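For this depiction, one protein chain was excluded, whereas all remaining protein chains were kept in their positions.
== chain A ==
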Amino acid sequence: MRDTSEPLLRIEGLRTVFRTHGGEITAVDGVDLSVPRGRTLGIVGESGCGKSVLSLSVMRLVAHPGRIAAGRVLLDGRDLLQVSSAEMRDVRGSQVAMIFQEPMTSLNPVHTVGFQITEAMRAHDTRASAAELRERAIEALNRVRIPAPDRRFDEYPHQLSGGMRQRVMIAMALSCKPKLLIADEPTTALDVTVQAQILDLLRDLQAETGMSIILITHDLGVVAEMADEVAVMYAGRVVERAEAGAIFGDPMHPYTLGLLGSVPRLDEERETLLAIEGSVPPPFALPKGCRFHPRCPFAAPECRSEQPPLREIVPGHSAACLRAPVEAFVA
């Protein structure tokens, strides 16, 4: 038996780069993260912050011209970046599984739902009979609370609603009982009432199976609802990391503050939202020093030259900012 206090997944110094005509760009730049057993890590950030490339790197699915340039991805102590392709194929599905934002484009329109669910089972268990696979798939559909699963088994993706498709994706991802589920914007394409159903389902399934979840999202509400720990990413780096309560209750990084100020809240009325000025820098033109400094209202001269390391500001709460907590610097 493994030590259960040891996190399930540890990412150390991960760097993923893409070769382009304009030279090499770094999409993920020295990320350290860990995911505890049975818990949920929320990764928050806007488009282009590297959160999706990070998750693809964990799955080792970064496609050419991208490659993982440095770092370690330790699952139960085993470095996934060192195992062979064949071993990695075995890890995908049975140990780490992934669901994506767009359930329509991630399902194959010309195969039935049942065929697609049993595909992964067939790959990992070559001896199972067709009847056995069907039974297991129907059980999987049942577990994600799809009504009339035996009928749905023979249907095609276009016959299902968006929420049902995402349930099918989750059923497929969980069909081989992974220890870690990576959910990349799983509810972004869904309506708010359907989103609530899917989040509820993910929470229940986590309680049943004890799996860990990496939840990637841009929606602070979803993070607050689901995550135990949160990492905020900006321009390829983690800029703040803490327990969910501390991220919302005691936000340290100016970018996190800006995000909180940008979301309209239901509990108050403000004339104008506290938007972040400017936009995310493109990865081929990252500013020197702190990558957030051109948009940061607190930027000091040293922020322009020095890349701030992620440092612990209060126990269990780190931020990559030279001026955090801000009240210590600004009157």
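What to note about this one:
Everything that follows uses one rule, which is that a contact is a pair of C-beta atoms (placed from the backbone, for glycine too) under 8 Å apart; a residue touches a chain by one contact, two chains touch by 3 or more; residues count from 1.
Methods note: contacts and distances are computed from a predicted model.
Per its UniProt record, the hidden chain corresponds to "Dipeptide ABC transporter ATP-binding protein" from the list "Cytochrome c oxidase assembly protein CtaG", "Putative thiamine transport system permease protein", "NADH-quinone oxidoreductase subunit N" or "Dipeptide ABC transporter ATP-binding protein". Contact with the undisplayed chain is limited, among A:T16, A:Q95 or A:Q195, to A:Q195. Checked against the full complex, the one of A:G93, A:G236, A:P251 or A:P308 touching the unshown chain is A:P251. Residue-wise, the contact with the chain that is not shown comes from A:I276, picked out of A:L9, A:I276, A:C290 or A:L310. Residue A:V263 is the one among A:L61, A:A148 or A:V263 that touches the chain not shown.
In the full complex, chain A touches the hidden chain at residues 46-47, 161-164, 191-197, 199-200, 218-225, 227, 244-245, 248-251, 254, 257-277, 279-280, 297-298, 325-327, 330.
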